[in-house]
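Of the protein chains in this complex, all but one are displayed in their positions.
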């Protein structure tokens, strides 16, 4: 029954200038109707390209006109602002740097909600404070639209190859519709629960990731100084209870693994500054929910200190370098 | 006679291409000659039993006579002190609670080194400060004996089932001889490098383990308070970069996994007090080698605070309970 | 009319030696005109009483009617909501528990700004996020009113005896007018700079206070366990570079000083929960300004863990008790 209603909803939501009935009826059928995209940065750009590649007409915008060029050349229609995107598309994906940008893109004077259509599906893939996601969802709901949070894990590489993981929060009935679009850009699309839980899952994962990375760096550094061979130590940890993603998949010590930033002077990968930002979100949500996160909090401070000392743009595994004795000391 | 054979052994053992009669009497053949065992506590007891099970005559001692009963009934010969063990056996395993005990058992008035024979192989499976292992090795070497450190991972269960992992440090030429004995008690015997590196590997692993466990507990607690289902969150972490042994094998949240202490009110497993002790060792070695270990250090402090607040004998995954809001608050 | 007077005030207020008729109508003369007060909790109550004591007619409101009783009996006029207070008074003091309350009291449907008069002086003594103070000031300014932040240090006792310290942020020209009112309730009124700096100073002080208190508790506990007499250790610290307010004025160890909560089972004083709240604000502002505060952050986490373990309502010096070994261990 919900499906039927949703069908009706779609009808209204998408019957712009009348397409035929069947076409209008379900989003999954409507897969070739336009998809809006706001935010064409390092991540948004390859994501929008993957939508185009899957045959979706894309209507996009970005505050920096030069960011729009590439997708425009690939066939996307560029408009002036988020409100215009909402005027032309009833499924919109947003990918923005931080909470204030999201607030502005949705609720600002030229924001999506100024022209959003009833029944629209708004998917925000930014990593932001879950309480902001909830606010946006409430504001969208008042206008008859559905807002879902769907932050990603995986970096620019995964965005390009369409291998992102999406963690999705929002009304469960809309998950199938969201998944259809997100599957064009990601290999995993996981439903997490009510709105905000996508952000929660993302933030939780990254907090534990940061703890694991710093912990691995400290441990490898200590072991090396105690006379252990780094490769051997990594092997021992990885067959024991010290094993973690940072030790077995993304080892921070140069020479232990190939194809990771530690082997390339910590270039590429996931920047320290971005990790510091995510840890700031984790800290904020922990503070707001009065949850003690002692190691998460210290991890945040360490990445913050690293930013202050010139590591902002290095991969977050460079904490190994930060902790290691400077040469010549 | 054993001493003579040992002498031959050492000679040949270090000159492997030279095989003669003496070789026949080497340790691999001599496997039915006596093995000494000092320290019959929770871990030492099942370890000694496994030696007996493999057909080794065992000569053992412990400061607590009642600890000796069980292995005596199984055929071990009990003597008064470590010196007497050394008088009768040229391969000795020690399993003791802490550095001072090891110092006493080796160098005390009734210590092993008082009567150790030239060519003896002394294997210490205690978890202690690697610098103490080095001291013991130096003292043994002066008397013509070989000391190796071989701390274990795996608890009482692994000790009983002979599934321990041994991390071995010491002269590489003696590793084969050590492995022969240790294989009776463990499933993995890993050579780590010079003396002390077994301890180093053990300490490093447990430091990273503690960081991962507290990090997992913080993360799970935060996620739950943000509205995520604990099982779902664990699943998401385990398929993402937050994955670690504590999240996928020993999850600290009651109800997420079966067969782990969190499902049994944190009974059994690896006690908080023991983890605090290992973290103290990690801290000491880090301090002595002037290595920064910020998360390892905070993990130590958290387990120390838990001991002060009544968690000493609970499994170390009870940090989840420690961080979670008390009911009724 | 008030608006006109306000105009005069400003003029004269900036031309102190020039006293004429207009002056008579200024705030300093107008001291017997009504003062609004919103928030009659543990702190607001005695503060409002002190205004009454100094002869100011008070118009007050609180969400809990029973909180209004006492000041009503002392002559204050009670109205239904903040908007009505603003309708009747052009100088208003607010004293509320947290940022959301302040946002609601100022900008909510029955908020002060709904009926605020041009030229009104709005002084918020709540301890909140400085960025919220700035927002309130901007909103007030649009309506021609002046908003200042003036959080206090000193607890309920200082509020009763009129000995609070006010840290004031806002337009410097209005400081004199603010000081006139605040002096009825406090012994020190310090001008800190632009709007929000009052909060900043308060937050900074309390962060350093928390660090000093935990640090003193750790240090005293360590010293006692190393065999030092607590009074002697306090004396040595206080004549040395370890000296701080927590060691020389508010020592957390029972028996070292008289008249402090440590001598009274940590009752009274400044609750752990309140300290945790202030540290949460410090953490938020630090995160927002990307400032590393490692010890401040850990202090926050420790007070948060204490709240989770049943210390929420004890004085914040009870961290000594939290860190000390439980008896019987």
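For this structure, a couple of remarks:
We just call them A, B and C in the order they show up, numbering each chain from 1.
Criterion: contacts are C-beta pairs under 8 Å (C-beta built on N, C-alpha and C of every residue); 3 or more make two chains touch, one makes a residue touch a chain.
Fair warning: this is a prediction, and the values are worked out from it, not measured in the lab.
Residue-wise, the contact with the chain that is not shown comes from B:280, picked out of B:97, B:144, B:230 or B:280.
When you scan C:215, C:263 or C:310 for touch with the missing chain, the hit is C:215. Taking the complete complex into account, C:294 is the one of C:41, C:254, C:294 or C:310 that touches the chain left out. Per the touch definition above, the residue from C:72, C:160, C:176 or C:205 contacting the chain not shown is C:205. Residues 298, 305, 307-310, 312, 322-326, 329 are the ones on chain A that touch the missing chain.
For chain C, the residues touching the absent chain in the complete assembly are 130, 153, 165, 167, 188, 190, 192-194, 196-197, 200-201, 203-209, 211-212, 214-216, 218-223, 225-229, 232-233, 236-237, 239-247, 249-250, 282, 285-286, 289-296, 298-299, 302, 323, 325.
For chain B, the residues touching the chain absent from view are 276, 280, 283-284, 287-288, 290-294, 297-298, 300-302, 304-305, 307-308.
The criterion applied here is as follows: only the chains that are shown with their structure count from here on.
Relative to the centroid of every protein C-alpha atom shown, the closest chain centre, again from C-alpha atoms, is found for A. The distance from the centre of chain B to the centre of chain C, each centre being the mean of the chain's C-alpha atoms, comes to 55 Å.
Work out the mean CA point of chain A and of chain B, and you get 43 Å between them. Touching of two or more other chains is recorded for residues 298, 323, 325 of chain B.
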